[in-house]
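Okay, handing you the structure first.
One chain of protein is taken out of this complex; the other chains stay put.
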Amino acid sequence: MEAKKIESIVEKLRPLYSQGAGDCPDAVLQGYPDPKNSIAGLRCLFEVLFPGINAARLGQQDLQEYLVKGIADASAYLRPEIERALPFRWDSESKPQSANFEEESHAIVDRLMDSLPHIRSMLIADVQAAYDGDPAALSYAEVILAYPGIVAITSHRIAHELYKNDVPVVPRIMSEWTHTKTGCDIHPGATIGKGFFVDHPTGVVIGETAEIGEHVKFYQGVTIGAKSFPLDENGKPIKHIKRHPTVESDVVVYSNSTILGGDTVIGAGTTIGGNVFVTKSVPPKSFVMREMPQPRIKTDENQ
Amino acid sequence: MEAKKIESIVEKLRPLYSQGAGDCPDAVLQGYPDPKNSIAGLRCLFEVLFPGINAARLGQQDLQEYLVKGIADASAYLRPEIERALPFRWDSESKPQSANFEEESHAIVDRLMDSLPHIRSMLIADVQAAYDGDPAALSYAEVILAYPGIVAITSHRIAHELYKNDVPVVPRIMSEWTHTKTGCDIHPGATIGKGFFVDHPTGVVIGETAEIGEHVKFYQGVTIGAKSFPLDENGKPIKHIKRHPTVESDVVVYSNSTILGGDTVIGAGTTIGGNVFVTKSVPPKSFVMREMPQPRIKTDENQ
Partner (left out) sequence: MEAKKIESIVEKLRPLYSQGAGDCPDAVLQGYPDPKNSIAGLRCLFEVLFPGINAARLGQQDLQEYLVKGIADASAYLRPEIERALPFRWDSESKPQSANFEEESHAIVDRLMDSLPHIRSMLIADVQAAYDGDPAALSYAEVILAYPGIVAITSHRIAHELYKNDVPVVPRIMSEWTHTKTGCDIHPGATIGKGFFVDHPTGVVIGETAEIGEHVKFYQGVTIGAKSFPLDENGKPIKHIKRHPTVESDVVVYSNSTILGGDTVIGAGTTIGGNVFVTKSVPPKSFVMREMPQPRIKTDENQ
């Protein structure tokens, strides 16, 4: 294109950056947290939590060195992006802003790394749940290398630690990367017990304030979502209230079912069938299933 | 493998490239449009429309230069691929073929870049709709950096401009890249008004001839699709007739609902619940909801 033509287009574009580009007025100058570095840090933690998944030739003698390097690299990638993200905390919150974002980012990374042994323990139960819950799984190696449900829950358990430390944006960048990779959209705020297994997780959505017990199993397309949002005096949804369901332990939900509402509780041990729309609580140890429509034979008229 | 063995396999493969590999007889010689360059061009336009998303350290003083370079790079990537794509226009169309694909490709790129300020204006409303429509969204930065619905609509608004200029293949390469990234498959032909928000867009499908009003909100797994296709005398579907629904302004559709048919109109202000199969028009300001099946308590017999 001609330089002149480009300049005339830019002239029309420039006034359009004063709105909608960021609620932090000098966002462009200051820089958003970088998605690439945020994901690079997340990937280092995957390698620490499942040694060998990306470095096929890892030798046992190197495990110590490998783990130390993985944690150090993860810190180096994540710490600056967390610092960059902190100014994007929701400014309607009445909490005082941190005096020193850099210092706070160091403390947050320390707490994240401290949580790795706990996360690893949870993941052992998650891998076991996948192996036990899918007759097609023939080895733990297969589960670790090829089950997107493991990617989804590993990423979630890391992002959830950042969420608990009130880090904005970065945990959502992580959950969105995972969503792209696995089709599974778990908000970093969701609380999920151990032994969680989502088989074929494409289309699964779990909202910010969902609470999920232990040994829960979801199939593809399951939504744990919000029914409707109370609005404030300006007609905007009110943030930070429980609007997603509670799913108690040992529940199974089959494909493409939708469970909505902050008051909705799915009782322990219940099985929800496929393609069901659930908007009310369900007692423990129940079935919720839909009848299959009666087949009709095709005729010349109805084709 | 042994060279001899490879050659014997290639010998069996070669006769199988005369059919199905392309309807342009010398497609292999001539070269398909390159998906990599097409997507590189699309990414440059993302950076122009949302400065800073991929270049965390962009300084305000560089914005002019950054925008000029972004538009110039996008043109350099897209123009040759558009030229390469033009011979793949549907040859059953009665339109005369362009005399000069190179010249036409320059004109098309100029028109695409001219549309950027309009696209940016639409996207401001789309970002606002996401922020207002999701209580979990705590900053515009979060919406811009981590909402796949924004990726999907941004890509669509660019691809739609190419579609309007009768560019084949390249806009579909763009929409398919977006589908891979977001799980959201919007055909470049679909017409979509401003303030559009798809939350968790995995599994959303919007067909070529769909028409969608302003401030419409979809959740995951929503289909705006075709019911059946009229066939021509050879039993093949007839191309280019309206076969997807019209969704008027201020409609909300909950997760995994399917709306089908070129005559189907969803009236303004209507809410469609989750897991509904809609094949007929719905009046404005209505609800279409399914009853939840009655839970049954598990017993020793029915388990």
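Order as written gives the chain letters A and B; numbering starts at 1 within each chain.
Note that in this section a residue touches a chain if its C-beta (ideal position, glycine included) is under 8 Å from a C-beta of that chain, and two chains touch if they have at least 3 such contacts.
Everything numeric in this text was worked out from a predicted model, so none of it was measured.
J.: From the list B:79, B:179 or B:194, pick the residue that touches the absent chain.
T.: Among B:79, B:179 or B:194, only B:179 touches the chain that is not shown.
J.: On chain B, where is the contact patch with the chain that was removed from view?
T.: That gives, for chain B, the contact residues 1, 3, 5-7, 9-10, 12-14, 16-17, 19-24, 26-29, 31-37, 84, 88-90, 168-169, 172-173, 175-176, 179-180, 183, 185, 187, 189, 202-203, 205, 207-208, 221, 223, 225-226, 229, 236-241, 243, 256-258, 260, 269-271, 273, 275-280, 282-283, 285-291.
J.: State which residues belonging to chain A touch the missing partner chain.
T.: Touch set of chain A with respect to the missing chain: 48, 50-54, 56-60, 63-64, 67-68, 71-72, 75, 109-110, 113-114, 116-117, 120-121, 123-124, 127-128, 132-136, 138-142, 144-148, 180-183, 200, 202-203, 219-221, 254-256, 273-276, 289-290, 292-298, 302.
In this section, only the chains that are shown with their structure count from here on.
J.: How many angstrom lie between the CA centroids of chain A and chain B, rounded to a whole number?
T.: Chain centroid spacing, chain A to chain B, equals 24 Å.
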